[in-house]
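Encoded as structure tokens, the structure appears first; notes follow it.
Here the complex is missing a single protein chain, while all its other protein chains stay put.
Up next, chain A:
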Amino acid sequence: MTQAGAAPAPTQSGAEQGGAAASPAQRPSLFSRARWQGVGSALRSPATLSLLPLSLVLLLFFIVPIVGMAIIAFTVTAEDGSTGVGLDNFMALTSGSHSAAIVNSVQVSLVGSTIAAVIGTLTSFCISQIRSEKLDSVVAVFTSVLANDGGAPLAFSFIVTLGNAGVVYGLLNLGDTGFSLYSWQGLVVMYQYFLIPTMIMVTLPTFVGLRKEWREANAALGGSAPTFWHRVGLPIAMPALLGGWILCFGAAFATHASAAVLIGAGGYPLIPLNIGALLGQAGDSQQVAMALGVTMVAIAVITLFAFNRLQRRSARWMH
């Protein structure tokens, strides 16, 4: 729209076609005055102004830290103390504990978030079938509390119940099954306590929002309940399900406190734990920590894009 305003709109391109339809010759060149006036007026538009707070938050809490982190990560300190740009810090990640941490983090998050996505989806679905507004709002409150209920207390409660001396561990003789809380399975189980609520929180509104008319139209057209879910319910819910899954992946991926308490340092390397450990050491370990951080952000961004593609394909009908 701003573009249409910026271009001295050729009369034949109607309002709905906008400036995009203008032929190249009629378009102002990159440096023409018209274009800069256009940019100026776009900056003063209410849309831009209302984006300002978001932009500031992004800048201060996202861009600045990442850029800072990246600068340190790519800075190499030579023996003589001089610094330069290089990939040495990243080379340090290709072996040993750090490469294990990257693999572990991805594995635990992927397995944990997938299990949570499946269980959470089924739970949301069942809750939505009960069709009680009261229940829905109670669930909304509880899940939002539980979804943020990670951290050290969660880990301690796990150690008390499922740890090697834990109550439930003893009762169920979990030792015989080879289960250990202090392993990646332990992490996956522990993460469920905030991942499942996260998933329910995100997907319940979608299931509740499936209109009665859609179900009834399906029935009037001869469709059974499975037909409805196969052709209508799930396809409509899919974007939210994928969104919930990625959110769970992110939450698991970034979890630090509960993992730190449960695993401690070194037992089972994870990216956040290794970063924490590195930051406590001297020398150029801080630069390696930042390289690990940059890797973490990169993985998160790649995952986000992958999910986004899936989501967009499943939501082709949304406009």
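The rule is simple: a residue touches a chain if its C-beta (ideal position, glycine included) is under 8 Å from a C-beta of that chain, and two chains touch if they have at least 3 such contacts; residues count from 1.
The definition used in the following text is that contacts and distances are computed from a predicted model.
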Looking at what's absent rather than what's present, what does UniProt name the missing chain, "Iron-sulfur cluster assembly scaffold protein IscU", "Cytochrome P450 107B1", "4Fe-4S dicluster domain-containing protein" or "ABC-type quaternary amine transporter"?
"ABC-type quaternary amine transporter"
Per the definition of touch given earlier, which of A:Leu54, A:Leu221 or A:Ala282 contacts the omitted chain?
A:Leu221
Could you tell me which of A:Asp80, A:Glu133, A:Asp176 or A:Glu213 touches the chain that is not displayed?
A:Glu213
Contacts of chain A with the absent chain, listed as residue ranges
211, 213-214, 216-224, 227, 231-232, 235-236, 316-319
